[in-house]
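Worksheet: one structure, shown below.
Other chains of the complex are left out, but the ones given are in their true place.
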Amino acid sequence: MATFSPPFRRKSPYMPFGDQRNAPFYGRDILSVKQFKRSDLEYIFGVAHEMREMVERVGSFDLLKGKILANLFYEPSTRTSSSFTSAMERLGGSVIPINEVRYSSVSKGESLPDTIRTLECYADVIVLRHPEVGASALAAQYARKPIINAGDGVGEHPTQALLDLFTIFSELGQMDGITVTMLGDLKYGRTVHSLARLLSLYDVRLNYVSPDILRMPPEIIQELGDKSIPQAEFDALEPVLPQSDVLYVTRVQKERFEDQQVYESVKGAFIITPETMHNAKERMIVMHPLPRVGEIHMDVDADPRAAYFRQMEYGLYVRMALLAMVLGKA
Amino acid sequence: MATFSPPFRRKSPYMPFGDQRNAPFYGRDILSVKQFKRSDLEYIFGVAHEMREMVERVGSFDLLKGKILANLFYEPSTRTSSSFTSAMERLGGSVIPINEVRYSSVSKGESLPDTIRTLECYADVIVLRHPEVGASALAAQYARKPIINAGDGVGEHPTQALLDLFTIFSELGQMDGITVTMLGDLKYGRTVHSLARLLSLYDVRLNYVSPDILRMPPEIIQELGDKSIPQAEFDALEPVLPQSDVLYVTRVQKERFEDQQVYESVKGAFIITPETMHNAKERMIVMHPLPRVGEIHMDVDADPRAAYFRQMEYGLYVRMALLAMVLGKA
């Protein structure tokens, strides 16, 4: 019997050897949109664009062959989970799917740090979806391997915001000078909050169209105001649609209204139909984080400006880029 | 920052370039047994036979390396789901397993077309199991990627029927001239309905053995009668067993009977034991779609004529063939 020794303590991935400028996100966590500068976004979108070109040419390639992603979902999200799985598989890597945490003994009283420190023995990167705000930051504090936040309750969902921005970039070819109109529930949607923050890194104009009780939170307006981003609030889409380059639609949920008569009286104003599109720019794009439940009529789908399914595809490229980057392969 | 452009609109897989005769199923959906001609079956079984030879020689190979299957199951079916997963993995491809749709926000109000159009951003082919008749046809109407129907409620389960037929082909070496006896619940079993339809493309004789209340539906008998297929109905197996080349057993469920005394009086007639096999041909095969719950006694398993586990293996080869074909690699 040979003599064994305790495990070789690997170098932290947070201290990469070699030229950091060539791998700026190597070993880093992706936790919040607040961590990105404009130059970071350009770097990410450059890599995402390369991913798209590779997928369109060859479908998949072996950049992350031998790497393992633990896809740890404490609450179900087929869309996000499938997107990360596909991203990893198109890069030649493998996935440990963990979708049943709520039934599992892992969740029975075990702390999140313990679960994370167990899984990082098996995987090279962890994607985490968790119902509690701050869960990803807590996980990252304990993990030696990179953590990617795939949604922490009402907190953040940074990869959604990145894919939203990459969609605008790719579809419009520019960011500076554009007008983005956000429509629907602007109070509770973490999606629009994160996107607004990212957009504030550019020279954009923002319109907020919502029912009175679902207005964009004052702290977001304040934050963007401090950066001199032009913002305006409306209770109807008509006045601002003709000037919009992007129409970002979110769902107005019935349950948000105490008075159902108020809901009934306003809901029609937040549904997009082919008629709505008559007054929009010819090169405007309609976005939606999906799933939609009636906010955009299916007859709009055939309109080339309907970008919401392409948006899903851009999401794949952004997630491929992020996985490659944090694993030092971009 | 480079200038980006909207995604290159890929060619529809339904319009393959090159010689269509060499890839007759490239980009097509597999929705119903009604879509197949006899020559189609010969082509599929030829490919399935090659798959079997490759698996027996090398286990797996990289024909679909880089391709991704979305395995979308709205209702659980471990057997079918595992079979498709294995088929894809033995061909070197990857799988996005989606087994939890009923818990997921994807299912909360999102339409099937939207779910499909999202998943096709991530995958190259979609296998769909859904509790509603027509779900796969609806999905195929919206999808740019091929849809394979893995069961739509009481509707169809075409890959089951194909594997049943491939089993008969492979075990008996011929189809024309054989006698197939179907036993058990012939009224509600979509399996026997689809198989009967496929068999009617050949020169076969069909016997239907069932309790009176579970007889083969008149429309199936009519349909096969119009094709001059000899058919006969019985309420006991004895008279037809000695002439049968295939005995296809299905389960008689207690719940189908209003009068439990009737159930008790007939159930014994539909259970296969080693004694039953004494009167069968030496080269007859016993088939069953599985799972079985007592319809075939475990003591029959050792009989070389018991083909129901080999049937599962033939299913793997048929599904490998279908995946390779619709992805243009067969």
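Chains here go by letter, A and B, matching the order in which they are written, and residues are numbered from 1 within each.
Definition applied: a residue touches a chain if its C-beta (ideal position, glycine included) is under 8 Å from a C-beta of that chain, and two chains touch if they have at least 3 such contacts.
These numbers were taken from a predicted model, which means no experiment stands behind them.
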* Structure fact -> With 2 of the identical chains shown in place, the whole complex in this structure file contains a total number of copies equal to 3
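One rule holds in what follows: only the chains that are shown with their structure count from here on.
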* Structure fact -> CA centroids of subunit A and subunit B: separation to the nearest Å works out as 39
* Structure fact -> Within the complex, subunit B is touched by subunit A residues 42, 45-46, 49, 52, 56, 58-61, 76-79, 82-83, 85-86, 89-90, 92, 97, 99-100, 169-171, 173-174, 290-293, 298, 309-310, 312-316
* Please name which positions on subunit B make contact with subunit A in the complex. => 1-8, 10, 65-68, 70, 94, 96-101, 103-111, 113-115, 117-119, 121-124
